[in-house]
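Handing you this structure, nothing more for now.
One protein chain omitted, others in place.
Naming follows writing order (A and B), and every chain is counted from residue 1.
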Amino acid sequence: MLRQSVHELEIATRGRGFYEFTSQLEKLVTGSGFKTGLATIHLQHTSASLLIQENADPDVRRDFETFFARLVPDGDPAFIHTAEGDDDMPAHVRTALTTVNLSIPIANGQLTLGTWQGVYLWEHRKIAHRRKVSVHLLGE
Amino acid sequence: MLRQSVHELEIATRGRGFYEFTSQLEKLVTGSGFKTGLATIHLQHTSASLLIQENADPDVRRDFETFFARLVPDGDPAFIHTAEGDDDMPAHVRTALTTVNLSIPIANGQLTLGTWQGVYLWEHRKIAHRRKVSVHLLGE
Partner (left out) sequence: MLRQSVHELEIATRGRGFYEFTSQLEKLVTGSGFKTGLATIHLQHTSASLLIQENADPDVRRDFETFFARLVPDGDPAFIHTAEGDDDMPAHVRTALTTVNLSIPIANGQLTLGTWQGVYLWEHRKIAHRRKVSVHLLGE
């Protein structure tokens, strides 16, 4: 019979950059005992995002930062929401261009991630934050 | 025992801009009686999108419009799909750069949105539209 559970993870960031938490998610899935099911991950913030991306070559994450720093530069004079710093509005835009929700089927007791897929929290603010992620697991 | 329900919301827009509908979603969740579960929201259109973003300072939405108007300008001469207006193809691109699906766990009888997170329909066409959103609720 189908069952569900909800969990909360807290991820401490040290400022802008990628924080992989695939193994924490895998631990939750293993703990659930679900062989088949669905994992849904929601980040409860508006200036950091979730990203499934390559977890082999760290240059990929460096290039992501390069690209987004050029596309959504800090201190953009077009922005008026600047009270919290020159990286605040860019952080909101970076979040909107990526996502705060992920949904991953579970099969054979594991997330159906591809060989090169890792699940990252991408911190977009320059200073450290504690970020909350809610996780819903459904399965049997 | 787990139960589910599907709902349809209709959101009338007055043209390009943000339309928050967090409270309509919360009402559905409360009405379901689910203490724990999952809410999935799907927008049935290709020229408007869904966005979870800051709902405190309206300048954030203004800056979003500024950024996207610069990134995906109306009347871009590179576009050939222009029969429905100079904002039609830009509306498709803005939709692809954001999303039309959201998945939010439910805990303690409420969506696990962060303190500053609101759920918006972002209308990308300049004229008014009636937009349909399907909502799936799972829980117990």
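Note that in this section a contact is a pair of C-beta atoms (placed from the backbone, for glycine too) under 8 Å apart; a residue touches a chain by one contact, two chains touch by 3 or more.
Being a predicted model, the structure only gives us computed values, none of them experimental.
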{"item": "Omitted-chain contact residue, chosen from A:E8, A:D57 or A:E84", "value": "A:D57"}
{"item": "Positions on subunit B contacted by the hidden chain, ascending", "value": "1-6, 8, 40, 42-46, 71-72, 76, 78-81, 83, 89, 92-93, 95-97, 99-103, 132, 134-136, 138"}
{"item": "Subunit A, residues in touch with the chain not shown (by the definition above)", "value": "1-2, 36-38, 51-54, 57, 59-60, 62-64, 66-67, 70-71, 97-99, 101-107, 112-117, 138-140"}
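Basically, only the chains that are shown with their structure count from here on.
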{"item": "Rounded Å distance between subunit A and subunit B, as computed from the means of their C-alpha atoms", "value": "19"}
